[in-house]
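The block underneath contains the structure these notes are about, expressed in structure tokens.
Apart from one protein chain that is not included, each protein chain of the complex appears where it belongs.
Then we have chain A:
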Amino acid sequence: MIEIREISKSFEEVKAVNNVTLTIQDGAVTGLLGTNGAGKTTLLRIAAGILRPDEGSITADGENIFDVPAVKEKIFFLPDKPYFFANATTASLARFYKNTYPDFSAERFLELAKYFGFEENQRLRTFSKGMKKQVSILCAVCANTKYILCDEVFDGLDPVVRQSVTGILRDEMGRRELTLVIASHNLRELEECCDYIGILHKGGVLLSRDIQNMEYEIHKVQGIFKDSGKELLSAGLSLVSCRQTGFLTTLLARGGKEEVRAAIESLEPECWEFLPLTLEEIFINETEAIGYDIKTLIS
């Protein structure tokens, strides 16, 4: 695992990362969420051994990362804008990474590249933004590293390409033990794949949660009620939001599940059911509890 202990990093007067402590679990997908300037990229660059932290320590499997090739061989960093050598082709890229990462599979890389329609001798500078990102993800996947750090990997991609990228990563996770860290400012992008979410704000970690095992005190209910407004309030529900579409009412209410159930049943609706929550809806409760509006933290 990657252990981040009290990491701080400043750029002149700006504190980009402020005393962050976080653990990246092995074999899981961890999302780093936050707006622009929250410190996500800085944290990833520190984890990739690019930046030297001002304070604190960061280790992978118990060893320091910075300037230690044996540890960095386990980490592949995918930046927001991937860089390739001038005149690089997929074939030359395969040769380069073969010499750099000991477990890099050139054959698999070229096979996948062909599968996605990339010619061996085609110059990468002629590729579109999405194609470049696909190639860089293929490089990361074929490097067979234990950790892949992705910075805004979905940013700027159309839905088709985004789906193909997600598919590649999901398949890889199914094949071997792979730990993914994905930084994004878009909660919806992370929703489908993350096991853990950390929300960063102004260089610090606001909260960090295990999504699968999270117990939350907010529930979404949809149903047909006799007289929505007044009777819902009279049921003693603490409403976060309430939306009426024709006869259908969809509401978010705080409280334990049984508590909400009892309150709803007391209203004797025509019909009703609990709906699954989105991450945004879950975090509304979490962030409001510590005095933040989720909408200002994510886009």
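Observations, loosely collected:
Going forward, contacts are C-beta pairs under 8 Å (C-beta built on N, C-alpha and C of every residue); 3 or more make two chains touch, one makes a residue touch a chain; residues count from 1.
Here, contacts and distances are computed from a predicted model.
The complex appears with one chain absent; UniProt names that chain "ABC-2 family transporter protein" among the candidates "histidine kinase", "Chaperone protein TorD", "ABC-2 family transporter protein" or "PadR family transcriptional regulator". Annotation: of A:64, A:100, A:241 or A:278, A:100 touches the absent chain (contact as defined above).
If you put the hidden chain back, the residue from A:69, A:174, A:246 or A:276 that touches it is A:69.
Although one chain is not displayed, its contacts with chain A can still be listed: residues 11, 45, 48-52, 67, 69-73, 75, 77, 79, 81, 83, 100-101.
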